[in-house]
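For this view, one protein chain was removed and the others were kept in their places.
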Amino acid sequence: MIFYISGILLILIGMYAVLTKKNIIKIIIGLSIVDSGINLLLIAIGYVNDGTAPIFSNETLKAVDMVDPVPQALVLTAIVIGLGVTAVALALVIRLYDHHKTLNINKIRKLKW
Amino acid sequence: MIVALTIMVYVLAVILIIAALFAVKQKDLLLAVIGTSAISVVLSIFFYILQAPDVALTEAAIGVALSTIIFVITIKKTERYEE
Partner (left out) sequence: MRKVLAVFLLGIMGFYLFSSFSEIPFGENRATVGDYYLENTVLQTGSVNTITSIVVSYRGFDTLGEVTVLFLASTGLAAILFDNKGRKRRRQHASLIVRVGAHLIYPLIILLGAYVFIHGHLTPGGGFQGGAIIATGVLLMFMSYRSFEVSHKWLTYLESFAGISFVTIGLSGLIWGESFLQNILPLGVPNELFSAGVIPIIYIAVGIKVGAELTGLLDNLLKTIK
């Protein structure tokens, strides 16, 4: 249960940073925190009490005792895609800084809300 | 789960939330990035406790090392302090 709570709190903290901060790098940090929280929630849903990792490394391990492998395969790919998304976003930030010499989204025209 | 492991999980969860709040509240962006790196370390231990060693390995390699260094390079090319 503590895993659910900490995952949801991570999502809320990250969304707070995305909604209130004005610095672009801070917004991207918030997005990556949301990403981590969702990964933790997915893995926690797949856990089975007293389960073992889904690897049949010897004959004594039975399929009944194992945790759910599907969320793990999902999160494995999600982490790698998250890195790609973050890298492209930060490259755009470098280009934006070259043009406007600031990271504050209120000072960059056409990005106000 | 045994008692020692449960206590460790609670302590790690508190560290996780403190690191997330630090990463959001800190005005120095370089320290904020170190906060996200700390989140990744704790998450990696959590994935290991939740019997997901593959995901723990991925998080340790990507979240702790590569993601942090990409942020640090960007901060070095732009500004360090949030006004």
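Note that the chains are named A and B in the order they appear, and that numbering of residues resets to 1 at the start of each chain.
Throughout what follows, a contact is a pair of C-beta atoms (placed from the backbone, for glycine too) under 8 Å apart; a residue touches a chain by one contact, two chains touch by 3 or more.
A quick note: this is a predicted structure, and the numbers were derived from the prediction, not measured.
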Residues from chain B at the interface with the omitted partner, ascending: 53-54, 56-58, 61-62, 65-66, 69-70, 73-74, 77
Chain A residues that touch the omitted chain in the full complex: 1, 3-4, 8, 11-12, 15-16, 19-20, 41, 44-49, 51, 53-58, 63, 66-70, 72-73, 76-77, 80-81, 83-85, 87-88, 90-92, 94-95, 98
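Note that in this section only the chains that are shown with their structure count from here on.
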Averaged-CA centre spacing for the pair chain B and chain A, given as whole angstrom: 11
List of chain A residues in touch with chain B within their complex: 2-3, 5-6, 9-10, 13-14, 16-17, 21, 23, 25-26, 28-30, 32-33, 36, 39-40, 43-44, 46-47, 51-55, 67, 72, 75-76, 79-80, 83, 86-87, 90, 93-94, 97, 102-104
List of chain B residues in touch with chain A within their complex: 9-10, 13, 16-17, 20-21, 23-24, 29, 32-33, 36, 39-40, 43, 46-47, 50-55, 58-59, 62-63, 66-67, 70-71, 73-75, 77-79, 82-83
